[in-house]
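Removed from the display is one protein chain of the complex; every other protein chain stays in position.
The block that comes next holds subunit A.
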Amino acid sequence: MSSILSVQNLNKNFGNKHVLHDVSFDLTPGHIVGLVGPNGAGKSTLMKTMLGLFNYDSGSIKIAGEKVTPQKHESLSKVGALIEYPGIYPFLTGWDHLQLFADGDHQLIHIQKIISQLNMDSFIKRKAKGYSLGMKQKLGIALALVNFPDLVILDEPMNGLDPEATKELRDLIISESLKGTTFLISSHILSELQRLAQDLLIIDEGRIVQQTTMHDLLASQGKQTIMLMTSDDKKARQLLKKAKFKTTPDPRVEVVATDDHTMPEVLHLLVEGGVDILDVTRLEGNLESSLLEVLKQSRIKKRLAEEEAE
């Protein structure tokens, strides 16, 4: 079976500005994939090109095995999307929008379901002219999901959503993905993405820097940190220092775990040194620091390569 989305050696220029460089990746069906990278990295451009909104200079984009070009893209029937900000006709109601973009006749029940899942009942029959930012955003997301897509492309979907709506959206994305829908989501809200995405595409200056799973990235980059609460923090710190454990400059007692033995060794040392341990927590590596590290490394590598070339 062909993959739901396959991009090969995609290049795109705006005039003489090279915005996408040899971008290649495949999406695993049914996964939630995060697309992350700094401002101006080319995330929106990549998404728009995949949706046939931009011409591209070379390479190929295939959705369910069919080529996508700006002129012809029947395979987009399998795709729902929200790019940057939702396009909304002020003179139509939310319900009108959903009806307008829904294909086929069996959609009414489905529309109703999305509306209640995103908690839009209170305003869906009102003209969109009077919608708040979050209401518009919800409508945009509902529009992306209205045609039972196999692939959903969302560009900054949490933009303007309150915590409650963010949770509703997260639940909706997870439940759709469990039914087999593939998601490609770009977001700068990394804590949210960390809870959602299984796979990650990291993009910087128009190049895919790394394609990895969330688990691998956090494991490789996130230095596992053990955080301790003790009866005597000062003494604990001294003991750890003497035993040559790596600590962090944090005011709390934190030890950087180098392998699986670190934790029992630390506990032994402190108990034998007469310090009572009140609480132990393992801090997960977080996406933000991991991402920054990956970007830093890739930029160093790139600079070295450039210097070598000269």
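Just so it is clear, a contact is a pair of C-beta atoms (placed from the backbone, for glycine too) under 8 Å apart; a residue touches a chain by one contact, two chains touch by 3 or more; residues count from 1.
Simple rule for what comes next: contacts and distances are computed from a predicted model.
For the omitted chain of this complex, the UniProt record lists the protein as "ABC transporter permease subunit", which is one of "Cytochrome c oxidase subunit CcoO", "Ferredoxin", "ABC transporter permease subunit" or "Benzoylsuccinyl-CoA thiolase". Between the chain not shown and the residues A:L35, A:V79 or A:L291, the one that touches is A:V79. For the options A:G40, A:G65 or A:G87, the residue in contact with the chain missing from this view is A:G87.
Annotation for subunit A: contacts to the undisplayed chain at residues 14, 48, 51-55, 70-77, 79, 81, 83, 85-92, 96, 100-101, 143.
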